[in-house]
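A protein chain is absent from this complex, but the other protein chains hold their places.
Labels A, B and C are assigned to the chains in the order they are written; within every chain, residues are numbered from 1.
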Amino acid sequence: MLALVPAGGAWSADAERGKALYAQCKRCHQVGDGAAHRIGPHLNDVFGRAAGSLEGFRYSPAMKAAGAGGLVWTAAALDGFLSEPRALVPRSRMSYAGMKEATDRADLLAWLRLSSGGGPDRPAAEPTATPEEYGLDPQLLTITGDPDYGAYLAGECTTCHRPDGGEEGIPAITGWPHDDFVIALQAYKRGKRVHPAMQLVARRLSDEEIAALAAHFRRAGDEP
Amino acid sequence: MVPAGEAWASNGVSQAIAAFTGGARTLEAGLRLEVPEIADNGGAVPIRVVAEGARRIALFTDGNPYPRVAAFSFGPLVPPAATIRIRLAKSQNVIAVAEMADGTFRRTSRAVAVTVGGCA
Amino acid sequence: MAKPRPRIRVPKSVEAGAPFKVRTRITHPMHTGLQRDRDGNIVPRQIVNRFRVRYNGEEALSVDLEPAVSADPYIEFEMAVPASGLLEFEWVDDDGSVYSLSRKVAVG
Partner (left out) sequence: MNQGEGVMSQWKGNNGLSRRQVLATAVAASTALSAPAVLAQGRPRVVVVGGGAGGATAARYIARDSRGAVDVTLVEPTRAYYSCFFSNLYIGGFREYASIGHSYGALAANHGINVVHDWAVSVDRDKRTVGLAGGGSLSYDRLVLSPGIDFKEGSVAGWDLSQQNRMPHAYKAGSQTQLLKAQIEAMPEGGVYCMVAPPNPFRCPPGPYERISMVAHVLKQTNPTAKILIVDPKPKFSKQGLFEEGWQRHYAGMIERIGPDFGGDKVEVRPASMEVVIDGEVNKVDACNVIPAQQAGRIAALAGITNDAGWAPVVAHTMQSRADGNIHVLGDASQQGDMPKSGFSANSQAKVCAMAVRGALTDSKVYPARFSNTCWSLIATDDGVKVGASYEATDEKIAKTDGFISQTGESAEVRKATYEESLGWYSAISDDMFS
């Protein structure tokens, strides 16, 4: 395990830098007081925890299997996972290509260790994507969608998005929390998030249709 | 005649035209320029120019780094008309100036919107 | 640079005095002198700067080309000839090379 610690990293890791790097993780993960599961599970007390073991989060079958197989989030395991998530857990739904620089990972983990642990030093959790971030009307989150209609509409999504999120290049969307799903699609629809194919898809979805898709993909996360 | 101090000639197109005409007056008549309104591919925009009775025709643009494009000189066997494919760096005007057999000059211009595209 | 290949298309036989279409193209990158290569270095200007057409030795068309002409310069025109003869085409490169082609045109 010692060999995995980057040269000089263990003592000189820069938690302040790590906090800035954590901005990449923030869209999916919360950490700190009041942290909840979002697109990804919350990261409180992650060090030493078995992979895929938190109640109430819809892990991919791959992540559950990894945990059952003995994967524990030690610093070394997290370092390996962050460098290339799907090398460690193939078919994980975590759509992140990886953090290449060992010092970046060390800095990030240094900050995560400070923020993730219990006690008075733990900061308050910051929210993931909010409607306000994209200037969206929060009322959009209150629309109830028909998951059956969503299942039909999802045919357009599954041509590109694998249900199990097994490939790089296109993220998994199965099991996303309702609000995150709606915020992402509404942001594309209104041109606040940039991707030509996603903007094209979202432009013709009504608010009700986006809610229906959110309901479907939330439900799909519960299916085996 | 090019109005004095005209600002659109940012790439020196008015000077380039003046060099072709020797500063002579240009009439807006007797010259036909066929361009696509929207060019799929700015790298090869087909331009057709027809100027009955012309000896020479020159093509210019006002939005490329250099204003000159091509100058044609016609012998007796070739009627004064030609098609050529040109580069347009962005949406801009294409200008044709013709020297007629009687030594007078004619001029016309057309705007081309440049996009990318042309797919199924 | 790959060796430029000229190509022309003219009817094999025409009617005396009736206009026919002549299409010409030469494969040539037409480096404008403003483009950069992958390493960020300017690619020196190299274009076909002149195109000439003669019929039985008589000048029929001459074109001065600038860098704004597309890669693989394409020029199309019409001509009308009184009698059979030889149509000669010539492209002059910035580096002094001259590429030429000729076609016989039969009248009648």
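Criterion: contacts are C-beta pairs under 8 Å (C-beta built on N, C-alpha and C of every residue); 3 or more make two chains touch, one makes a residue touch a chain.
Not measured: the values here are computed from a predicted model.
A.B. asks: Wait, the hidden chain, what does it touch out of the ones we have here?
C.D. replies: Within the full complex, the chain not displayed touches A, B, C.
A.B. asks: Of the residues A:Q24, A:T144 or A:T158, which one touches the chain left out of the display?
C.D. replies: Missing-chain contact among the listed residues: A:T158.
A.B. asks: Suppose we count only contacts with the excluded chain; which residues of subunit A make the list?
C.D. replies: 148-149, 151-153, 155-156, 158-163, 166-170, 196-197, 199-201, 203-204
A.B. asks: List every residue of subunit C that touches the chain not included in the displayed model.
C.D. replies: 1-2, 5, 7, 9, 12, 23, 25, 27, 29, 71-72, 74, 76
A.B. asks: Can you name the residues of subunit B that touch the chain not displayed here?
C.D. replies: Per the touch rule, subunit B residues meeting the hidden chain are 40-44, 116-120.
To be clear about the criterion, only the chains that are shown with their structure count from here on.
A.B. asks: If every chain is a node and every touching pair an edge, decide which shape results: line, ring, star, complete or other.
C.D. replies: It is other, because the touches fit no line, ring, star or complete pattern.
A.B. asks: So, comparing C-alpha centroids, which chain is the farthest one from subunit B?
C.D. replies: Taking each chain's C-alpha mean as its centre, the farthest from subunit B is A.
A.B. asks: Could you work out how far the Cα centre of subunit B sits from that of subunit C, in whole Å?
C.D. replies: 19
A.B. asks: Based only on mean CA positions, could you tell me how far subunit A sits from subunit B in angstrom?
C.D. replies: 56
A.B. asks: Residues of subunit A that contact two or more other chains, please.
C.D. replies: Residues of subunit A touching two or more partner chains: there are none.
A.B. asks: Which residues of subunit B touch subunit C in the complex?
C.D. replies: It comes out as residues 43-45, 61, 64-66, 68-79, 81-87.
A.B. asks: Give every residue of subunit C touching subunit B within the complex, in rising order.
C.D. replies: These residues of subunit C touch subunit B: 19, 32, 34, 53, 55, 58-81.
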